[in-house]
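First the structure, which I've put down as structure tokens, then a few questions once you've had a look.
Only a single protein chain was left out; the remaining protein chains are all shown in position.
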Amino acid sequence: MQIEDKISMHAFMEFIEMNGHAAFIWSSYGIVIFVLIWLFIVGVQFQTKSETKLSQLNPRPRHRSGVRSERKTGKQNEA
Amino acid sequence: MLNRFANPIRFLRLADQIQPWAAILTLVLFAAGLYFALFNSPPDYQQGETVRIMYIHVPSAWMALFCYTLLAITSGVAMIWKHPLANLAGRATAPIGATFTFLALITGSIWGKPMWGTWWVWDARLTSMFILFFLYLGYIALQDAFDNAEGGSKAAAILALVGFINVPIIKFSVDWWNTLHQPASVIKFSGPAIHSTMLTPLLLTALAFKGYYVWLFLINMRGEIAEARCRALQVSQIQNAQVAKVATSDARDAHAD
Amino acid sequence: MVTSSSDRENVYFASDQVACFRGGRTVFVGVTFSINSGGAVLVKGPNGIGKSTMLRILAGLMRPIYGTLKWHDHKTHVEPEIHFKRIHYVGHHDPVKPALTVIENVSFWASLHGTRDHVQSALEEFDIAHLADVPARFLSAGQKRKVNLTRILTAPTRLWLLDEPTTGLDAATVAKFEQCMAAHRNSGGMIILSTHTPLDLPEAQVLNLSDYQPEAAAHDNLY
Partner (left out) sequence: MTTFIEIVRRDLRLSMRHGMDTIMVVMFFVLVILLLPLGVGPEPTVLARISGGMIWVSALLASMLSVERLFQTDYEDGSLELLVIQPFMLELTVTAKVISHWLITGLPLLIIAPLLAGMLHTGKDGFAALLLTLAVGTPLLSLIGSIGAALILGARQGSILLSLLVLPLYIPILIFGVSAVDAAIHGLPWRLPVLILGSLLIGLAPFSVWATAAALRETMRR
């Protein structure tokens, strides 16, 4: 049991180490994934911020996927 | 009569259908791409492991050009058919394209360190990518430089078209300049020579980035449409309030007589 | 509503269901009027209702988002240069270069319309002939406005589009300008103007933009 672990551990370490270029490869992948996620979050925040602003300005039922139907029925039985 | 405008409800309904698929596609493809790029493909005989950086550098460079082309197309549509959504599409695409250009530059310079020994090499491709980055910044800066957003988008649309015509000229002149000052770059990395096993991670990541673009584009578009609606509503509420004030003052005068 | 009672064939300039979309909102909707030779239209409405925008659309500076403008049933936006040959537009600003003298300013704009001979007579018309060789930087705002109005006398055109032409003018000049407008209309010309100061414009059609405001619901499906 011991040897397999050591071998797999060794293979794993060697994989991480990417024979000497580990820093470059992992840093570039890390930066790309980090920036893409950050851009995604900025996009989502922008969307939610402006849509909440819109709903405050114009409280009539807006097109919200999924929410639309129950919002509409809610409106009808209120009116 | 007024709904001759592009009715965003149709676009938003379309977006609802596409967005989940784009999300799934992006995640699946990116996972597959990462697996192939990092685990499954052999190291390059010359560059060793660092060739793995290419699997994200090249797709982001492709995405940079892809987004700029989309920017030019939406600008063309906005100018010719005066389609209000086309302007918003330009506003939604530009930040994504600019980010991919930035990523291409960062990964390019990180890739250059082990290969050429310096962080930045005035290689023809990297230099034209650097110039493309400024074309993006110019577009984004021009958009927000005006008081009313529509004016900004129109001016930026013209800039995108002008830039699009100049991109091949810039590419040609930078290649000319590169051959002039640097006879042959150290690693002659020609496209077709890419080994087939390298092609699969490259394509997978490229498709994943395109899926990511569609996904984020739809989200940005929702934000832009909501933003445009807020602007329209704020202005019209001011207008209605003003008309109401005028009406009440007339009523008061009539009452006074 | 402005009744277009005039008979069809000699209707020169007609606007049909013109709507304007500017700065993210609908400024006005469904504006329809027509004017024939010798006619005049007074554009009325409170500030910010879109009077200047309306005149800029009629001048061809801006394109209406809906509806058409017709000159003898030819759409004006098809051949803008021909439309521009028929109009004079006076906006809020006075395009007078301080470095040039008065006569140079006026003859520049006259030559763009292809005529140079009326310049002297136009200057006398507004009795600023004595300022002919004075560089424009010494002129007061009212005098600059006079130079601007002289510009439209130098080249006779069919339609005058005036956006508050008499602001900053003294009573004598306003009276003089009213005579010029009357002469212009007698010779078959047309005038569309907006003004806040009282201006004598006999039997002018009144176009009140407040009647053409979009209903609130119209904004809902705008974007």
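As written, the chain order gives the labels A, B and C, with residue 1 at the start of each chain.
Operating definition for what follows: a residue touches a chain if its C-beta (ideal position, glycine included) is under 8 Å from a C-beta of that chain, and two chains touch if they have at least 3 such contacts.
For clarity, every value in this text was computed on a predicted model and none was experimentally measured.
The chain we do not see here touches B, C in the full complex. Residue-wise, the contact with the chain that is not shown comes from B:I131, picked out of B:I9, B:I131 or B:L203.
Where chain C meets the missing chain, the touching residues are 22, 56, 59-63, 80-82, 84-85, 87, 89, 91-97, 99-100, 104, 108-109, 111-114.
Listed for chain B, the residues touching the missing chain in the whole complex are 79, 131, 134-135, 137-138, 141-142, 145-146, 148, 150-151, 154-155, 158-159, 161-163, 165-166, 169-170, 172-174, 176-177, 180.
Operating definition for what follows: only the chains that are shown with their structure count from here on.
Interchain contacts link the chains end to end along an open line, per the touch definition above. Centre-to-centre separation between chain A and chain B, using Cα means, comes to 18 Å. Taking the mean of the C-alpha atoms as each chain's centre, chain A and chain C sit 56 Å apart.
Annotation for chain C: no residues touch 2 or more other chains. Multi-chain contact residues of chain B, defined as those touching 2 or more other chains: 8-9, 229, 233.
By the touch rule above, chain B contacts chain A in their complex via residues 8-9, 12-13, 16, 34, 38-39, 43, 48-50, 52-53, 56-57, 60, 95-96, 99, 102-103, 106-107, 110-111, 113-114, 212, 215-216, 219-220, 222-224, 226-227, 229-230, 233-234, 237.
Against chain C, the residues of chain B that register as touching in their complex are 1-5, 7-9, 84, 148-150, 225, 228-229, 231-233, 235-236, 239-240, 242-243, 246.
Put simply, chain A touches chain B in their complex at residues 15, 18-21, 24-25, 27-29, 31-32, 35-36, 39-40, 42-44, 46-47, 49-51, 53-54, 57-58, 63, 65.
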